[in-house]
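Sharing a structure here in structure tokens format.
The complex appears here minus one protein chain, its other protein chains still in place.
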Amino acid sequence: MGLVLDEEQTILKDSAKAFFAEQAPVTAFRKLRDSNDETGFSRDLWSAMAEMGWAGIIIPEEFGGLDFGFQGLTLVLEEQGRNLTASPLVSTVLLGAGALLEAGTEAQKNALLPMIAAGELLMTVAIDEDHHFDPANTALAAKADGDGYVLTGEKTFVLDGHVADKIIVLARTSGEKGDRKGLTLFLIDGTAGGVTRERLDMLDSRNAARIKLDQVKVSSEAVMGPIDGGYDALSKVLDRAMIGLSAEMLGGAAAVFEMTLEYLKERRQFGQLIGSFQSLQHRAADMFTQLELSKSVVMTAATAMDEGSNEIASLASLAKAFVSETSNQVTREGIQMHGGIGMTDEHDVGLYLKRSRVAEHTFGSAGYHRDRYARLNDY
Amino acid sequence: MGLVLDEEQTILKDSAKAFFAEQAPVTAFRKLRDSNDETGFSRDLWSAMAEMGWAGIIIPEEFGGLDFGFQGLTLVLEEQGRNLTASPLVSTVLLGAGALLEAGTEAQKNALLPMIAAGELLMTVAIDEDHHFDPANTALAAKADGDGYVLTGEKTFVLDGHVADKIIVLARTSGEKGDRKGLTLFLIDGTAGGVTRERLDMLDSRNAARIKLDQVKVSSEAVMGPIDGGYDALSKVLDRAMIGLSAEMLGGAAAVFEMTLEYLKERRQFGQLIGSFQSLQHRAADMFTQLELSKSVVMTAATAMDEGSNEIASLASLAKAFVSETSNQVTREGIQMHGGIGMTDEHDVGLYLKRSRVAEHTFGSAGYHRDRYARLNDY
Amino acid sequence: MSDLDVFREEVRAWLVENCPPSMRTPMGNDEDVVWGGRKANYKNPEAKLWLDRMGAKGWTAPTWPKEYGGGGLSKEEASVLGQELGRINARPALASFGLWMLGPVLLEYATDEQLKEHLPPIVRGEIRWCQGYSEPGAGSDLAGLQTRAVLEGDEYVINGQKVWTSYADKADAIFCLVRTDTSTKHEGISFLLIDMDQAGVTTKPIKLISGNSPFCETFLDDARTPARNLIGRLNGGWEIAKKLLQHERTNISAGGFGAGGRSAALEEVAKEYLGAEGGKIADAVKRDEVVRHKMLERAFAQTLKRMSAESKAGEVSPASSIIKYVAAEMNKDRMELLVEIMGLQALGWSGDYFSAEGLATTRGMLRSKANSIEGGTTEVNLNVIAKRVLGLRDHQ
Partner (left out) sequence: MSDLDVFREEVRAWLVENCPPSMRTPMGNDEDVVWGGRKANYKNPEAKLWLDRMGAKGWTAPTWPKEYGGGGLSKEEASVLGQELGRINARPALASFGLWMLGPVLLEYATDEQLKEHLPPIVRGEIRWCQGYSEPGAGSDLAGLQTRAVLEGDEYVINGQKVWTSYADKADAIFCLVRTDTSTKHEGISFLLIDMDQAGVTTKPIKLISGNSPFCETFLDDARTPARNLIGRLNGGWEIAKKLLQHERTNISAGGFGAGGRSAALEEVAKEYLGAEGGKIADAVKRDEVVRHKMLERAFAQTLKRMSAESKAGEVSPASSIIKYVAAEMNKDRMELLVEIMGLQALGWSGDYFSAEGLATTRGMLRSKANSIEGGTTEVNLNVIAKRVLGLRDHQ
């Protein structure tokens, strides 16, 4: 397949649509937000999602997964985005399982992948140290100590970082902040000695944490992938995350567009449906066009991932940059076309705008990805 | 004054409007273009403009000028732009007289300014050597030779360069291409030995020339302004040129907007005036808004020039960048809103688009001026 | 010495004497703004003192006639007063929709009796007014309003609902557009003043996406007001409304929009959050966006100045739509650009981790989305420019 869903994928998409609409619609997220719940998502819901097979959707069958393919995961993420559902799908599956598949030792895979697939283990990767995404800007130090390492430093904007059972930490084993060489991935326990975690209260009310590591000791078995070669290993994990998050953003943008289109068809001003005003029609047509283009870039990137294309990195940056711009446009227009009602906390469109702004900056903004795309293509 | 015209200025503007409409409307420029006239403008018209006092409008009375002020010149330029009139106003007055006023010796001023004011002398400044404007990128060499200099190199895009009686050449007396230091201005005869000139056939059918200097000998009296300090002297001349050209572009953009607005009010499609379609209304309203803003930046910059403000450089770049973007937008929309008829050579809107593209790149594009503005303001 | 110079000396001397020290310091936040009114709560007693002194001179409304409590100053004198207040960085003694919106309209349409009743309390900050325009069913289509006012004896009885009434929960009275004739649209609207201290008027704050609640829903259930509180002609309210909207557009735009991050210069924020190389913002692409914005801001400021120089004193024109359109879109873009520049620091909702500047940017970005909706949407402003300025017509 690829650009058109096959039968299995269509069934998956339909069941995801039904699942989220029933069990995790926007009202559920709103309730979660208003409850100021520290966990930041529903563990029951996550169990249900795992039962659907989604926690293990990209995990090979030998590790207890569904091995359905990456495209399948993007379909679930799109529906999740459409409903603003808070879940550890990005942190645990895209990042955690992704990193294990990409760089995990057999022992690590055997131990953790089945638990992820069963919905029993929450994972994440800790990358950012600054207010802009750039993995090379890692300073958190991992010093060799006997046959292990001691990690000291601080990470921020770690998705689900305060609840993750295992955290993969990008640390500097050599070189200096800014170097792509000299980075290594370490797998640590979320509750290891020396780890302090603090949930950040983000604009989108989703989970992100600040994590301090103070002399955290790990054995050499905690190393994932090549020593000093963590940047490249992580890049492949991040490609997956960028595409997956783009799918989530696409779902959110599509939802905003649909609710806006509905509003254009029911709201009257000056004795006319506002959707009959040509300037709004043209802007709606342009939004739809951008969404169609966005859909193509997400599907193409997801397919390339499943096919092991050597263009994945480019396609991932294309997807993240393009969908970010579309999401920004659609959420902006969504508010404007709703007028005053869209400005109220009571209306959902604002929730989507908030999620969009945070997602745009997660794993690199549109500007970051345009630069990356050009670099990858030698200009 | 400043942001509102005083009585004298209003009279000047009205007489310029009447003059160009009668003596040099677009049809005159079209005829000139179609005749493939090598001179590229009408000498009779230039004499008439000189009689109106415009050749000497910024020249002090002691040198035979009108000393009306720079704002007055921008009003004439705006009307010239409105009618696409080809004249040496930019080359001879903005650049030539501007450079003499800024950096000329008393002898040079005494000799040349009265001739300019009388419309008897054509001048220009030769700056560009490359396809992008950047005076620092000057390589044309001026080597000391006895008590004079020998100039060798090539200039391009010299406005009215093939007909100018005197050419002020930006040459390198020390340093290397790219350095701002080490540049000097030299005044040479257009017909001096070793000078070869070739008119370029430009998109806008206006005058620009390629000039080769092969061992052109000049005396030390040919030097204008400080040796090695020509960049700063020229920058002040260019500020004037940028503001003046912005005024011309503003006039052109205003003309396109007006003809487009007329068309919106007379052309029918689907049984309606096309100007009654809301999407075109909104785009027209935005164009009008950008024109209003453009008018403000041009008037503010021109006023600052007359007042000797220390912000002239910033205001000049603001004007050039802002009006370029507006002109680009308005000419693009002008063609689109005219539909097929706007694509024909017979219709005037295409002539304005062509002039706009060339003017946008003359004395630096919008991008160049945004960079310059930021530099001037330390960021 | 000219009369103006004499006046300047007098003002200067008076200010030395009367402007309290704490009133010459920059305002810390929105809470330092003095709105006056019956429910006013002055944390800083000097704020009250400053208001009382300025109010007594009539200098909160410097050009209003003295007989109505104003300062009775000429335009030139008022300008001198403004300069002298600016010279000592004096805080505004009073922020007030009564001063900005209602007063100018009353001066144009009200009777002498009405002026004597209503202007002096506005000048002295004794009453806080809010504006009852929009209704749930009528947003941009203001004239579609349904709130009914019926004359019973010498009172109007009003029923209906207003929405987007700024600070209605803190106001003492509301100036309202009401329907007094249902058989026609624009010609069936009147302009009424209504005291809010009655059972028939209730308010409910609206929580915005920014988390703040500057606006309310206002419910009018058999609310009553004396018939003498009709301003202008019965069914002549639409003309007044249009004037008021122009005042509103000009005021909103000139005053700058909403909250957040206006103080720090964009380019300095960019240098701090994106780094600087050789004095330049390190990210060349963002730097270009910053320049674009700075240029637009400057062009806008120059245009405000030019339009003010061109206009007759006190006149408002369709140009207000141009101003409002640009100001709204510009501020929205500025806030989005700031978020882009600050990244994670401008994506927080609360908490110590985020800088105050970052949080203000986040909230400010959200608040700014209303700029192109409140006081006339961008779409309505573009319609006004197209039709009233450019003379384009509707489908026939």
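A, B and C are the chain letters, set down in written order, and residue numbers restart from 1 in every chain.
Rule of thumb we're sticking to: a contact is a pair of C-beta atoms (placed from the backbone, for glycine too) under 8 Å apart; a residue touches a chain by one contact, two chains touch by 3 or more.
What you see is a predicted model; the values in this text were computed from it and never measured.
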Displayed chains contacted by the hidden chain, counting the whole assembly: A, B, C
Identified contact with the non-displayed chain, of B:A48, B:A118, B:V358 or B:L376: B:V358
Given A:K13, A:R180 or A:H282, the one touching the chain that is not displayed: A:H282
Chain not shown, touching residues in chain B: 128, 130-133, 156-157, 198, 200-205, 210, 268-271, 277, 279-280, 328, 332, 335-336, 339-340, 342-346, 350, 353-354, 357-358, 361, 365, 367, 371
Absent-chain interface as seen on chain A, which is shown: 2-4, 261, 264-265, 272-273, 275-276, 278, 281-282, 284-286, 288-289, 292-297, 299-300, 318, 321-322, 367, 370-371, 373-375, 377-379
Residues of chain C in contact with the chain not shown: 284-285, 288, 395
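As a convention for this text, only the chains that are shown with their structure count from here on.
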Distance-to-centre winner among chains (Cα means, whole assembly as reference): C
Computed distance of Cα centres, chain C from chain B, in Å: 43
Distance between chain centroids, defined by C-alpha means - chain A, chain B (Å): 53
Interface hub residues of chain A, defined as touching at least two other chains: 277, 279
Where chain C touches two or more other chains at once, by residue number: 379, 382
